[in-house]
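Coming up: chain A.
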Amino acid sequence: GGDGDGGSGSSGAKGIIGKAQSQKKLVIGVKADQPGLGIQTGSQYEGFDIEIAKIVAKGLGVDANNIEWKTTVSANREPFIQQGTVDLVVATYTINDERKKKVNFAGPYFIAGQDLLVKADSTIAGPEGLDGKKVCSVTGSTPAKRIQTEHPKAQLQQFDAYSKCITALEGGQVDAVTTDDIILAGYAAQSQYAGKFKVVGKTFSTEPYGIGLKKDDKDGCEKVNEILKAAASDGSYKAAWDATLGKSGKAAPELDTTKLTNCGSV
Partner candidate 1 sequence: MSTSAVLYDHPGPRARVRNAVLSVVFGVGLAALLWWVYAKFDQAGQWEGNLWKPFAEAPTWTQFIWPGLRQTLFAAATGMVLSLAFGILFAVGRLSDHWWVRVPAGVVVEFFRAVPLLLMIFFIFYGVPFLIQGPVPAFWAVVIGLTLYNGSVLAEAFRAGIRSIPGGQSEAAYAVGMRKNQVMRLILVPQAARAMLPVIVSQLVVLLKDTALGYIVAFPELLQRGVNDLSANRGNVVAAAIVVAAIYIVINSLLTTLANWLDRRTRRRGFRVPKQTAAPDSTPAGGATVAEPQG
Partner candidate 2 sequence: MTTGEPLIVLDGVNKWFGPLHVLDDVSLSVGRGEVVVVIGPSGSGKSTLCRTINRLEPINSGTITFDGTPLPAEGKALARLRSEVGMVFQSFNLFAHKTILENVTLGPVKVRGEKPAAARERGLALLDRVGIANQADKYPAQLSGGQQQRAAIARALAMQPKAMLFDEPTSALDPEMVGEVLDVMTSLARDGMTMVVVTHEMGFARHAANRVIFMADGRLVEDAPPAEFFANPRSERAKDFLSKILTH
């Protein structure tokens, strides 16, 4: 596991900056089961999140080879940061106020939105069409909660992994899968599902993806934001997109650097 305090380097700097300086390595929490974003293909991790994490690490002076990847699931991201199991989390991590009480966010580096994945021939055109339909998401996730509260007439099926939702969708046991559009796009783009599904394309929420770090690591947060700004201008952000989600033909989004967080300063 990671060293609890991130290590105070010889320079006296604390947080991730200090750790990156003194130890020249970082532990970064990422998803392992989300194609296009963060997926573990054997011993490697691949995806847009992974590339962003590499950019951040590089900006902090840590070589990509010195990153220790740690698989996180939605539920353990805050504990991992709070307990120091990881230094950073880049794992489809939506910035919201509830989470801001526990961790600090840099970014957002991407704005996703909740959407629906349906069979290619489905008539469901948006969340309104879900009444009486069966919709699948991951147990206890924000998208699942939103369906429950905002579309209570939909029947919600929950599994512990999206891949099970996708399989249920393929088999016709559920009519739609819901979560962030970009995650759905990642699945739809997988070769084994080619032509079978479509992302409805009508988002009904805003999910700004942030980079999580310790609540009190304001310096680290600001540094990460700087790195993101630089990445937007020097083309590495676009390169990261093109190497991963961009492969499906979707053009790279603009990284709106004016929207970056203030790292918790009031």
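As a selection rule, all candidates are chains of the complex that A comes from, given by their letters.
The definition used in the following text is that a residue touches a chain if its C-beta (ideal position, glycine included) is under 8 Å from a C-beta of that chain, and two chains touch if they have at least 3 such contacts; residues count from 1.
Keep in mind that this is a model prediction, so the values were computed, not measured.
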Inset, instruction - In this complex, work out which of 1 or 2 touches chain A. - result: 1
Inset, instruction - Mind listing the chain A positions that touch candidate 1 in their complex? - result: 1-2, 4, 32-35, 39-43, 71-73, 76, 79-80, 82-85, 160-164, 166-167, 171, 190, 192-193
